[in-house]
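Structure below; questions to follow.
Complex shown without one protein chain; remaining protein chains in place.
Labels for the chains are A and B, by order of writing; each one numbers its residues from 1.
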Amino acid sequence: MPRTLLRISSTALLALLTVSCRQSALTTNASMAGELLVVGPWEIPSLDPLGSGSQFMRMQVTETLVDAASDGTVLPGLAAKWSTSPDGLEWKFELRQGVRFHDGSLLTAASALPSLKRALAEPGSLALAPIERLDASGNAIVVQLRQPFSPLPALFAHSSTQILAPSSFGPSGEVFSVVGTGPYRVVSIARPQSFIVAAFDGWRGGVPPIRHATYLSVSRAETRALMAESGQADLVFGLDPASLSRLRANPHVTVEAVSIPRTIALKVDSGKPCFQDVRTRRAISLAIDRPRIARAILRDPEMAATQLFPPTLAGWHNPRLAPLATDPALARKLLADAGWRKTSLGPLSLGGACSSMELLTFVDRPELPLLSAVIQEQLRQVGLHVEVNIGNAGDIPFGHRAGTLTMGLMARNYGITPDPLVTLVGDFGERGGDWGAMNWRSPEIESLFHALVRSNGADQSLPRSRVAEILQSELPVIPIAWYRQTVTVGTRVSGVSLDPFERSYRLTGIRWAGKTGDSR
Amino acid sequence: MGRKDGGQPLTVARIIVRRLVQALLVSLMVSTLSFVMMRALPGDAAMRVAAARYGHDLVTARAADAVRAELKLDRPVASALFAWWGDVLRLDLGTSAVTAAPVVDEVSHQLGYTIRLALAAMGIALLAGPLLGVLCGLWPGSAFDQTWRALAAAIRAVPPFILGLLLIIAFSVEMAALPAAGTMDSTSLVLPAITLAVGLTAGLIRVTRDALKSVTESGYFAFARTKGLSLSEALVRHGLRNAAAPVTAYVGVQLAFLIEGVVAVETLFAWPGIGHALVHAIYARDVPMIQGTVMAMAILFIGLSALADLAILAIDPRRR
Partner (left out) sequence: MTMPSVGILNDGAATPKRMTPWQWVGLAILALIGFFGLVAPLIGGDPLIQDLDHVMIKPCLSSPLGTDHLGRSMFARLGHAARLSLLLAALSVLTAAIPGALLGVAAAWRARWTDTALSTIADGVLALPGLLLIVLLTTFAPGKFWPFYVGLSLALWVEYFRVVRAASQTLLRSSPVEASRLLGFGPAYVVRRHLLPELIPVLRTLMTFGAATSVLSLAALGLVGVGLRPPTPELGTMMIELLPHYQEAPWLIAEPIFVLLLAVTGLALVAGERELR
């Protein structure tokens, strides 16, 4: 009897062990020497370019028609050149010849079209332009516009317009594999944590020094920092300011940083009674102590936002604007003027409501939860009670569309496409944007955008300055701090550079450093 | 220790029936809570799932309604609950509100990782714990015994997360001997397994020590020694067999601690198991995944408990 039981138990245990080992066979194969490990906080729940597909573009698996240089000028990507008709309503993007997808098929206008048509459905991307239709004609993509739109090429640099081979799509249009044109091809994907890429032999740019790479998503900032510190990861993105200080002092790690046109800002629902009055929004802005935040939390005094556009957003940053100030006493006065009264419990309320407001933020960027705690306290000092809810990055767009969002702390990248105009139109135009204004309209800004979109080379500085002025005065989105993109680099590699538009990790430029390349 | 059922002899059949009933009960409990969650949480759950499946911007009202029917949100509560239970018992756990993949697929993939981790941890604990415990028990009251017992008690009070961090700092950062996180290396399992095993080991040391101490102090052991058996012979013949019972019982009882520790350890080490998935599902308010992962962990727990029960039955003749 006991022997039988022992046999049963041990067989069961063995079965469990075999089942579990089989599952993880995929990822253990990848542990080869000479493989680059890139770690970031972003997960890959889906392969869809409209979803988290940007990670594949960053790992240079997919490419877009248009590329961007570090200074924002648009460069040819998969499109060798483009031209527009005299009336500005038709654009032609000539594709490069002889480019192959990872499955061997040729890149043609016809094979590129399905990807672009999908991107048209996404409001944050191609749909921002007044595109009437997309066609393939010869080896060119022809774009018909309803009205002239000068920033059009910049739109085709966005990750949602990445070109996938027709074999990537299933029968109902869903993406079930990522077959691109980039220097690296996908070897395996373990959703939502990681995927492995290998150099694609048929790439037009030759063979890059790094032959294999893995992207691993690690959600805890502490774990990412430890992976950088221990030298396990070669590139680590998304570290908090304290860990960065620690790593800067570490001889085995280099920290690269670049100022990018990303602003940490508070998005509020201007449609809710709580924030309808511009005085309330100004009061909130006055309550926030940006210089101290930049110094003590971000450890970078230059990052204290004086306006929405950072200095790196040349042309839009308005140096003549009076900087956003800190004045809690004035904030209290403005709140009182706007009708906020003290309740018996302590916090102020507006007409009986708004005595507790919800602030949504997410952990993907570790600065955000930190700043949300500081903002919560600084607002408490002027009498406003805020409850912080930390969730997913998707909660804010969701809340925007459902109308349930009250306040959201985000880090908006105004440099998603090389021309910020497109992003701004999406954020502050008619319908507001997921990461822009909510239930706020300014007819003047809309006409300014209108003019800017049509202008072609004419002097744009006046309208742009005016846009900055309006946003500074109206504060539909309250700026908190500017941003420096950072990456920690291990000793195994060199040649790492940061893309200020966060479109690519520039793996092709990275080399193994000296003799230590193949050992771990 | 008395019999668990209070009077009825334990048999294999009884154990299996009991554990199956438990599995059924826990499935009903978790699915009911998830059902309530689906309806009680703010925001349109159907819209969430539909948006994940078709893409935020491609989702139509018709697609959302189809999902609503799937989630049984369009029915009155009572009939919906029964239908929900039916689905769960047929292992139709729906699709994730984040990845739009079937929950069963995701969970079974993650389960593999968790099982590896749990078995590795149990292996380490079952080797180190009784070994140290036997040594402590042979010389009770000695400096060796006292130090180990104090250490064990102290370690039990430290949360696994902190313990894991200390281990990473020591072995990955300072000594660069082991990877800090992830599953890429063949040695990636070591640190998470040790972290999970430490708490278990600490308890096992104590239990083995106590059990062995009571054996060496017992009459029959003394008798065996006077009969002429050497220490090791007496131990093997009488001691270990009798000490094995409470040790196995202890492991069975500590499985809950193991399962709970899995959540913290997987989160810290970015180990893609069910615990890790659960925490993510909570952040995303992904109710189908929350239900799936919690149920998987509970079933795993019950399965391991059943194995422990069977092992006790095999070892302890008094139970039959």
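Criterion: a contact is a pair of C-beta atoms (placed from the backbone, for glycine too) under 8 Å apart; a residue touches a chain by one contact, two chains touch by 3 or more.
Bear in mind the structure is a predicted one, so any value in this text is a computation, not a measurement.
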Taking the full complex into account, find the residue in A:Asp269, A:Asp289, A:Asp364 or A:Asp419 that is in contact with the omitted chain.
A:Asp289
Pick from A:Asn389, A:Thr404, A:Asn439 or A:Ser465: which residue touches the chain that isn't shown?
A:Asn389
For the chain left out of this view, which of B:Leu10, B:Leu178, B:Ala264 or B:Ala277 touches it?
B:Ala264
Which one, B:Val30, B:Ile194, B:Ala244 or B:Ala277, makes contact with the chain that was left out?
B:Val30
Tell me which of B:Trp84, B:Tyr113, B:Tyr250 or B:Phe269 is the one touching the absent chain.
B:Tyr250
Under the stated touch rule, tell me which residues of chain B contact the chain that is not displayed.
1-2, 6, 18, 21-23, 25-26, 28-30, 33-34, 36-37, 40-41, 153-154, 156-162, 165, 169, 203, 207, 249-250, 253-254, 256-257, 259-260, 263-264, 267, 278-279, 282-283, 285, 287, 290, 294, 297-298, 301-302
Which positions on chain A touch the chain that was left off?
221-222, 225, 240, 242-243, 245-246, 289, 292-293, 295-297, 363, 369-370, 373-374, 376-378, 380, 387-390
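We adopt the following convention: only the chains that are shown with their structure count from here on.
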Chain A to chain B, mean C-alpha position gap in Å, rounds to 37
Which residues, counting only chain A, touch chain B once they are in their complex?
1-2, 5-6, 8-9, 12-13, 16-17, 19-24, 27-28, 30-31, 37, 43, 45-46, 48, 50-51, 121-123, 190-194, 214, 216, 218-220, 222-223, 226-227, 229-232, 363, 390-392, 394, 397-398, 401-402, 404, 520
Write out the stretch or stretches of chain B touching chain A in their complex.
12, 42-44, 47-48, 51-52, 55-58, 98-101, 108-109, 111-116, 119, 165, 168-169, 172-173, 176, 179-186, 267-270, 272, 280, 283-285, 307, 310-311, 313-315, 320
